[in-house]
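I have placed the structure first, in the form of structure tokens, so that the comments after it can refer back to it.
Of the protein chains in this complex, all but one are displayed in their positions.
Let's turn to subunit A:
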Amino acid sequence: MQSNESILKVRDLKINFKTYAGTVQAIRDVSFDLKKGETLAIVGESGSGKTVTTRSIMGLLANNASVAGGSIMFHDKDILKMSQKELQGLRGAQIAQIFQDPMTSLDPTMKIGRQIAEPLMVHKNMSKSKALAQALEMMKLVGITDAEHRINDYPHQFSGGMRQRIVIAIALINYPEILIADEPTTALDVTIQAQILNLMRELQEKISTSIIFITHDLGVVAGMADRVAVMYAGKIVEYGTVDEIFYNPKHPYTWGLLSSMPTLDTNGAELPSIEGTPPDLLDPPVGDAFAPRNEYALNIDTEQEPPFFKVSDTHYAATWLLHPDAPKVTPPEQIIARQQQYAKMQQELAEQAREHHVEEEEEQP
């Protein structure tokens, strides 16, 4: 489903907020691509800038926000330069969003059929009866049983999981090219979460939408993402394919993040945690913002910001540890185990490729 064609290009994005205490530099030079049909997960600590990044893609920044630089190219047009009218045409049509709490994005006083049909009437000038017919199809597609009878129900008549399905139906009714999902399953329990995630995967196959998925549940990321971007203090510090980030992470912040989540196999007295608090974005530190909390910090980290070092064609990390002259460090235990698994996977892949190669040769006359 994925292709190499980028449908969204974010470059050097800088976003500030004016507050009574000063200017918060919330997004500090963020660049990434979103490819057609892929799921890109953005992970990172609370306050690292995940939501602000995606809201700027929707053209939905708060009143006290200002774009201090950069561009967001969507089909050769810069979203940051679009008029309100153009943005309204974009939202809910080509780019749609689902939020954490389904109740806040649904209108409690409107029948759900009407809510799902509305984007069709607004963006496609469709007649009400035709839009409602399509809404009914969409309700079936997202797995609302007995859709014919429930189309005239109100949101409060549905359970949390069903409401999130309705929100997804609204977001997808126009077959958007980009779907932004900001913690879409955090409020749901594992059983319902599994249903919603399966639904998102299926729908992505059907309508080949690209998804930007924000969550703090790394288990969900492992199952959903093709690629992962890790954010810290308003910057992306590492990005790569889901395997590269989970099995061969290079940034100490990514190490900390992966180690602090227990799995069903974790035992022991103490969970590794990242001590300390993130930096104050009113006055971001010089050098690497993670340095004060980083047990692997080098002297240079407090002086100069690390550039991105290339790990592979698809994997980059901004840490001085990747500099050729940097001392070799031993990552946390859990990370070493992950790297070993990665080595094994790579070896298996190589063997498979070799076998494949041999077979092909044998087939030749």
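One rule holds in what follows: contacts are C-beta pairs under 8 Å (C-beta built on N, C-alpha and C of every residue); 3 or more make two chains touch, one makes a residue touch a chain; residues count from 1.
Here, contacts and distances are computed from a predicted model.
Q: Leaving aside the chains on screen, match the unshown one to its UniProt name from "Nickel-transporting ATPase", "ATP phosphoribosyltransferase regulatory subunit", "Spermidine/putrescine import ATP-binding protein PotA" or "ABC transporter permease".
A: Of the names offered in "Nickel-transporting ATPase", "ATP phosphoribosyltransferase regulatory subunit", "Spermidine/putrescine import ATP-binding protein PotA" or "ABC transporter permease", the absent chain's UniProt record gives "Nickel-transporting ATPase".
Q: Write down which of A:D12, A:D146, A:D189 or A:E202 is the residue touching the left-out chain.
A: With A:D12, A:D146, A:D189 or A:E202 as choices, the missing chain is touched by A:D189.
Q: Which listed residue (A:G89, A:G143, A:G160 or A:P285) would be found touching the missing chain in the intact complex?
A: Of all options in A:G89, A:G143, A:G160 or A:P285, contact with the hidden chain holds for A:G160.
Q: Specify the residue from the set A:S71, A:Q94, A:S208 or A:Q341 that touches the hidden chain.
A: A:Q341
Q: Sort through A:L136, A:I274, A:A289 or A:A318 and give me the one touching the missing partner chain.
A: Touches the omitted chain: A:I274.
Q: In the complete complex, which positions of subunit A touch the hidden chain?
A: Listed in rising order, the touching residues are 45-47, 159-160, 188-194, 197, 216-223, 242-243, 246-247, 256-258, 260-264, 266-267, 269-275, 277, 341, 345.
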